[in-house]
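Could you have a look at this structure, given as structure tokens, before my questions?
Note that one protein chain is taken out, while the other chains of the complex remain in position.
What follows is chain A.
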Amino acid sequence: MNANQAAESLLASNQQKELEDLPKDYPLSTSEDEGDKDEERKHQKLLESISSLNGKDRQKLADRSEASLKVSEFSVSSEGSGEKLVLSDLLEPVKTSSSLAAVKKQLNRVKSKKTVELPLHREEIERAGTPLEQEIFNLLHKNKQPVTDPLLTPVEKASLKAMSLEEVKMRRAELQRARALQSYYEARARREKRIKSKKYHRILKKGKAKQALKDFEKLQKVNPAAALEELEKLDKARMMERMSLKHQNSGKWAKSKAIMAKYDLEARQAMQEQLARNKELTQKVAASESEEEGEGQEEEEEPLVPDLVNEVQIKANGLNPWMFRNHFIDAKEAEVQKDLEDPAEPEAQETSESEEEKAVVEEETLLKEFEERRSLRQKSELNHMAEPVHRRVTKDPSSQEVLSDLRALCQKLSTENHQSGKQELSSARTAQREEPAREEEEPMLLQRPERARTLDELEELGREGCVENEELPRTAVEGLQLEKNLSNHIGAPKEKKRKEQMIDLQNLLTTKSPSVKSLAVPTTVQELEDEEERDQRQIIKEAFAGDDVIRDFLKEKREAVEASKPKDLDLTLPGWGEWGGIGLKPSAKKRRRFLIKAPEGPPRKDKNLPNVIINEKRNTHAAAHQVQVLPHPFTHHQQFERTIQTPGSTWNTQRAFQKLTMPKVVTKPGHIIKPIKAEDVGYRSSSRSDLSVIQRNPKRLSIRHKKHLENNCVD
């Protein structure tokens, strides 16, 4: 940006000079009308330039204006109205509109307040302080332009009187030409600006930068003081940059580019460029200069923006850096050719020719020359390998730093997208690894850095604690490593727990149990003494060292536990509500949403028994023999269970069994069982009812009742 800015400022100053020159060249010589128009135009232009300084009002410019000879005489058209445009009108604030009524009111309110006026006034004064403002005011005052009154200035009045017709005509013609030229340039500039080719712009920018540099050198030779000033400016820009950190990857644009970078080569390049710019801006100029001096003649052509960054980036994406390099250079050359042709096309179309055009051509030829030279140099590099290594090494730190920046960015991004981050990382790493390979001149060694890369990645993976990515190209060794990593990270607590259990089990099985001192020792053992016994034990131990019974058992138990766990129900439908296909997994969110977690069953019976696996499966065959329905009066199965604890003759003595199974009613065969009479069940209650009947209407007592009563009394 530094160079660009410099170039722009230079250009601007030139233009201003031109503009300023014009009235000097023709002071008061033009006719009154024309002079007036001219000044108006100038003023308009100034205003425009002022507004364009803001940078936001660019849209105000007309969308399209072809370069043509037919140019309206007046830059500010007043068609339709037919009124004469008055400067005071232009200077006045925006026309009041109904939509602005509210704003107006507010403004009025603000105006009515006295306190607000003062700073405003001061602002005005300050505005006059800036060079442009000063110019404006100078202009206004020079011409003695009445600001408030729409009357002619004294100069106008004088010129109205002074000019002859011929002079006026000449002046007019000249002015017309100048205006046409200006509009043409404007149009051209606009068109150029609207060219979408980034390459073109890049080259243009570079060219400008080079131009600026050249100018600067020239200036150094001609006017060292001015050059020093310029240098200071650059330094200041650098400082500003350092303070603002504008070109760090923190901006909106940079972030968006960073996201795009993985898909888009250009975006990546842009990002690289920006980083490089930042790097460069934050670097001290003097140091770079000394470096350049140290480098010698070659470094003269080095642009401020190192191309290497781009080169590296491109190479990083390629498969074979050796192959790619040539290819890239070729491509670049072709590009340059194209670029050379590109501006030529509008040239052909153009009718008029000017010095500026020539300058452009010159610039482009220069650019071309430079490129050619550069390509030549690179070719020579290819031929002599030893030389470029030296040069490249000097370059490397910066590029590597850039890469480190990039890596940092990628890590930041990796939270969003692991994969892209990894890719970037890998590319960055390959780029880093290329250097030694190049030194050794062994293209076949490419495999080694790649493997190293993946291993590094694995480390990175471990650090980030992210899950295994299946898309990574893996060798068997890596796979192993990965497994280890995973087990280390994920299964750490489990492992610990298991270890505890293991210790317990070890204790259980290896506790030294006291040996039996028996009177009668088996004949084969009898001869053995204690030491020999110990030897034998040793032998046994050795014999069983191979087959780790405990580990096998634990493994088996783990499997059993896993198998007995209730399984979660996964109801995700792949491709439902999102894209589906081979290699596409439903999103984690979706899986979480549709995963029905099985309720955790009761704790296993062998939870605390390390040496036991108890089968938790239900014996359905036996369950078929169990009671499955609670009989009536019982509300809880435990109550019923209590009543069936002493079943059958197996658990009871013969007598007890007989008594338990004795029927409630014993009948004798061969005897008639008479049906139950009401009197059998409760004749007392019946008698009572009789009594009640009596009490109610004693007169209506039947004979039967009386008899009954008598009977009762007898009882």
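The rule is simple: contacts are C-beta pairs under 8 Å (C-beta built on N, C-alpha and C of every residue); 3 or more make two chains touch, one makes a residue touch a chain; residues count from 1.
The rule we apply is simple: contacts and distances are computed from a predicted model.
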Absent chain [UniProt protein name; select from "Translation initiation factor 5A C-terminal domain-containing protein", "Fructose-bisphosphate aldolase", "LYRM4 protein" or "WD repeat-containing protein 46"]: "WD repeat-containing protein 46"
Residue of A:Y185, A:F594 or A:F640 touching the missing chain in the full complex: A:F640
Contact partner of the left-out chain, one of A:R194, A:K252, A:K589 or A:H621: A:H621
Hidden partner chain, touching residue among A:V549, A:L573 or A:A598: A:V549
Full-complex contact with the absent chain, from A:V103, A:A189 or A:V612: A:V612
Residues in chain A touching the chain absent from view: 505, 508-516, 518-525, 528, 533, 537, 540, 543-544, 547, 549-550, 552-553, 556, 605, 609, 611-615, 617-619, 621-630, 633-647, 650-653, 655-656, 658-660, 662, 666-668, 671-674, 679-680, 683, 711, 715
